[in-house]
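Right, subunit A next:
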Amino acid sequence: SSNETGSNDDKKATNESPKPTTEVKQEEKEVVKIGLLTSLTGALEAYGAQTVKGFELGLEYATNGTMEVAGKKIEFIIEDTETQADVAVQKATRLLEDHKVDFVVGSSSSGDTLAVLPLMEEYKKVMIVEPAVADSITGANWNRYIFRTGRSSSQDAVAGAAAIAKEGVKIATLAQDFAFGRDGVAAFKTAAEALGATLVHEEFADPAGVDFSSNIQRIINAQPDYLFVIWAGANNPWGQLEDMRVQERGIKLSTGAPDIAALRTMEDMIGMEGFTVYHHSLPNNAVNDWLVAEHAKRHNGEMPDLFTPGGFAAAMAIVAALEKTNGNVDTDTLISAMEGMTFETPKGPMTFRPEDHQALQTMYSIRLERKDGFDYPVPVLKRELSPEETAPAIQNNR
Partner candidate 1 sequence: MDTILETKELTIAFGGHVAVSEVNIQIERNKLKSIIGPNGAGKTTFFNMISGQLKPTKGQVVFKGKDITKMSPTDRTRMGIGRSFQITNVFPHLTCHENVRLAVQSQKGIFYNMLSHFTSLKEVNDKATKFLETVLLDNKAQELAVNLAHGEKRKLEIAMLLALETEVLLLDEPTAGMSLEEVPMILDVIRKIRDERKRTIVLIEHKMDMIRDLSDSIMVLFHGKLLADGDPEEIMKNEQVQKAYLGGLHNDAS
Partner candidate 2 sequence: MSRLKQLSRFKLTLSVVAVGLLMFPFINDSRTAMIMLTKIFIFAVFAMSYDLLLGYTGIVSFGHAMYFGIGAYTVALCLKAFGPTIPVVLLAALITIVFTAIVSFLVGLLTLRLKAHFFAMLTLAVAALFLVVAEKWRSLTAGNDGFTFAIPELFRDRLTFYIVALVFMILVYLFLERFTQSPMGRVLQAIRENEARVESLGYRVMHYKITANVIAGIVAGLAGILYAMSLRFVNTSVFATELTLDALLITIIGGVGTLFGAIVGAAVIEYARHTLMDLASVHWIFGRWVILLGTVFILVVMFFPKGIVGSTKHWWEKRQMKKAKVTTSDKNFHQDVS
Partner candidate 3 sequence: MTLLKVDNIHTYIQQYHILQGVSFEVHKGEVTVLLGRNGAGKTTTLRSIMGLNPIKSGSITFKGEEVHAWPTHKIANAGIGYVPEDQGIFGALTVEENMKVAMKKKDEATLERMDWILDLFPDLKKFWKKNGGHLSGGQKQMLSIARAYINDNEMLLIDEPSKGLAPIIVEKVMDSIIQMKEKTTVVLVEQNFMMASAIGDRFYIIDDGHSVHNGLMEELKQDEKLKRQYLGIA
């Protein structure tokens, strides 16, 4: 059918506008439009920038630089949510309504993303969530138009557990007292206990605080083997953990390694064992090699960061789906094509699990080390955690 419409357009174009052929040629191709919804300003703008860079490179890689798939041209429009839910809805509506996009990709904040989810149901278009982490996106608030290439809080937690939990290990957790921290600890607890560890203490800290010494004091009192920290946001407890000599007391620290800017703040955490979603030195595959090389070339030597491969993966997923449907953008066709679909990413293959459309993906068990050529502590691979190993529980009651 796509061919038909293509020829229709062809006729229209030639009939109506006797313009130079080069320009007509541009218009004769049918276009697949993707709306990229992300934080270009606001608290999460650094993440937004990573997603955008990753997405651009991902499209290029997936289409071999042609920006075309199944004979259709791919265009994308970036909209800034300003990290505000109401703006996100406004921008998403503009993408769906005015730009008539076929896919939405985004966004950096869980709040923005959750606010946009009902729109996807209203407009019946596919959204690829990247990199918002809230469990409820693929849980309570999920609808069938939602896919996620980003990892969920639970996936993080399961990976975190896999990195340290063993029979007989005593673990305490330290997290910020909001949804991300609470969800994360709950999931971590389940996963860690399944692996035979015991959780001896849960500590929640004021997300806006600067003094965590009381929290740390209580953790010290609980005398765990490991302290697992779930932390997002700028202010962090690393320095204070060091100041209060937590590691000297035989309590090993563990956490998810964050983006490079935040890794710089983790001097005090060298030796820490934990997990990460991505660091450019970790995956060992051709896609990642291309990403690293190309990224450096485009962005004067800069390396891809935590959420760059996510943007890349979202682009790869869309192209893969379109290839599978042969360019058909009918939403139901796309959904059935994407459920269970496996596609390449800089982190190796990912698979959208049919039940909740969460992409199962490789995570990395790491240790933070000082390394030549890096001016910050680097996550060094201990072991790859396979997609199956870090699969979170299905939460959408489907």
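Note that a contact is a pair of C-beta atoms (placed from the backbone, for glycine too) under 8 Å apart; a residue touches a chain by one contact, two chains touch by 3 or more; residues count from 1.
A word on the picks: all candidates are chains of the complex that A comes from, given by their letters.
Not measured: the values here are computed from a predicted model.
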Inset, instruction - Could you sort through 1, 2 or 3 and say which touches subunit A in this complex? - result: 2
Inset, instruction - In the complex, go through subunit A and note every residue touching candidate 2. - result: 40-41, 80, 82, 84-87, 89-90, 93-94, 97-98, 110-111, 114-115, 117-118, 122, 134, 136, 140-141, 177-180, 182
